[in-house]
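Each remark here refers to the structure printed beneath this line.
Only one protein chain is missing from this complex, and each of the others stays in its spot.
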Amino acid sequence: MKAPLAIHLASAALALAATAFAAMPSAVAADTPDPVADAKAFRNYFVTKFPNVPLDDFANGPYSLNEDMRRQWEEKEQFPPYEFSLEMGKEMFAKPFKNGKSYGDCFPNQGIGIRQNYPYFDPGEGKVITLELALNRCRGANGEPPLSYVEDEMAALTAYMAFTSRGKPFDIKIPDDPRALEAYQNGKRYFYTRRGQLNFSCATCHVQNPGERMRAEILAPALGILNAMPIYRSEWGGMGTISRRMITCNSQIRGVPLEPQADEYRDLEYYLSYVSNGLPIAGPGARP
Amino acid sequence: MASTIRVRAISGGETTEVQVLIQHPMDSGFVKDAGGEIIPPHFIQELTFEYDGRYVFIADWGAAVSKDPYVKFSFKGGRKGDDLKISWVDNKGETDTTTAKIQ
Amino acid sequence: MSMTRPNTRIVLLAFALTTIGSTSAMAASTETDFKAAYAAAEAANNEAGRLRNQWTVTAEALADAKKAAEKGDFDHAMASARDAEALAKASIFQATSEKEAWKNLEIR
Partner (left out) sequence: MTTTDNGFPATRRLILQGAGVVLLTGLGIHSFSPAAVLAAANDKYPEDAFKQKGAADAIKSLYGRAAEPSDKVKLDAPEIAENGAVVPISVSTTLTEVTSISFLASENPNALAAVYRIPPGTLPNVANRLKMAKTCNVIVIVEAGGKLYSATKEVKVTVGGCGG
């Protein structure tokens, strides 16, 4: 599909508009990140913008903001379309690897009811570890080839792990380690940074315009946006992981996506999960 | 092979509510694949529900029923622990059958 | 759509410049011209890649340029290569300016 002329040119014109942007006064001075204050302001923004939405309901994305869509969703949830994926995930999770071990052996509490603790900062590696990454590392440690981050098997596994954790509030920790704080800050920067030819940031859609229609879709609020992952999207006719969702977000604004589980995506997941601390895990979810 | 049919049949006393979800592509024959080739039609045409030796519900479906189709209905009677037999056949002659216990 | 808010002035400016660009490309282009233009576009796009901010449309314009060149249509190939370079440069500018500008969007 060809871009509308105005957008095409407006974006190409960014380079030409250098002076205009450079002249814009920076509204805020550089300062040290304060995740606690950030999370408070973040939550406050959404509950003020949508005073009638119960806090936990933000985990249900666009359905928290639109009654007609909510009814369609509730109908679907009677017998949700992710049911088959969930079952596949449960079987995969229980099936031993060739060496006799299984996924459960790689995780605390045998992997049950722990989704809310991911991603976490690993001080040994100095980086953020997401659940998808941890699952593939588990496979690697047991001599199994990695799964694609954007295909059905990974979605099914994470669906099952989320399902066993439903209702548990996100509990993301930022340890007292400057590298953890840096990862958090990098995630935040990625979230607010405009990119792609459309010159959108994640925040353009999910902070400034949640509840609005973007072409056909109702945009989800950023608060709680990962709580229902992975999601069955009617548009995909199947399940998708967090990796898949981030990649499609980038493509939709005409940016070339990064490789799945790139540092930027891991940090972004860390940031978004942290600011949704306290909201319940609701995955797997169904979305348009 | 796991069944393609998921059933929830719940007796509420006088009536039994039945919901099914079936794993099936329900290809309409109007959609092209990534390579631009038409995906040939492949959809369930008939779905039957038998209880106590009689049909309690029969669905005739065209290609416009959604992927992984779902249907819900209720019938009078049906006791907890009784069998409900569900079968489908699609336009290629493929078929699946399952028997579920009413709960 | 309220969220895009394309700045009308910028759009008009870009339109004027784009027109000038295509006019100068009117003179029949050679394969040598094309190769230079393509290399410049590719270099700019690689730079955008180092900044982790390539645009899909840049890749599309590059592919279009290559395809036209293979058919021997160097005028078309030149135009697409220049488009690609402009887009790549815009993406570089975007990444550079956003190093600070992102803070303007932050919820506080």
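Just so it is clear, A, B and C label the chains in written order, and each chain counts residues from 1 on its own.
By definition in this document, a residue touches a chain if its C-beta (ideal position, glycine included) is under 8 Å from a C-beta of that chain, and two chains touch if they have at least 3 such contacts.
As the structure is a prediction and not an experimental result, all values here were calculated from the model.
Listed by label, the shown chains that the missing chain touches in the whole complex are A, B.
The missing chain, though absent from the display, is touched by one residue of B:A9, B:V65, B:I86 or B:A100; that residue is B:V65.
Touch with the hidden chain on the side of subunit A covers residues 68-69, 71-73, 75-76, 81, 213, 215-218, 234-235, 237, 288. Residue positions on subunit B in contact with the hidden chain: 15, 26, 28, 30-31, 45-46, 48, 50, 52-67, 69-77, 87, 89, 93, 95, in rising order.
Assume only the chains that are shown with their structure count from here on.
Mean C-alpha position of subunit B lies 52 Å from that of subunit C. Partner subunit A is touched in their complex by these residues of subunit C: 1-4, 6-7, 10-11, 13-15, 17-18, 49, 52-57, 59, 83, 86-87, 89-95, 97-98, 100-108. Subunit A makes touch with subunit C in their complex at residues 3, 6-18, 20-22, 24, 26-28, 38, 41-42, 45, 188-189, 192-201, 203-205, 207-209, 212, 214, 251, 254-256, 258, 264. Residues of subunit B that touch subunit A in their complex: 2, 6, 8, 19-21, 23, 67-68, 70, 72.
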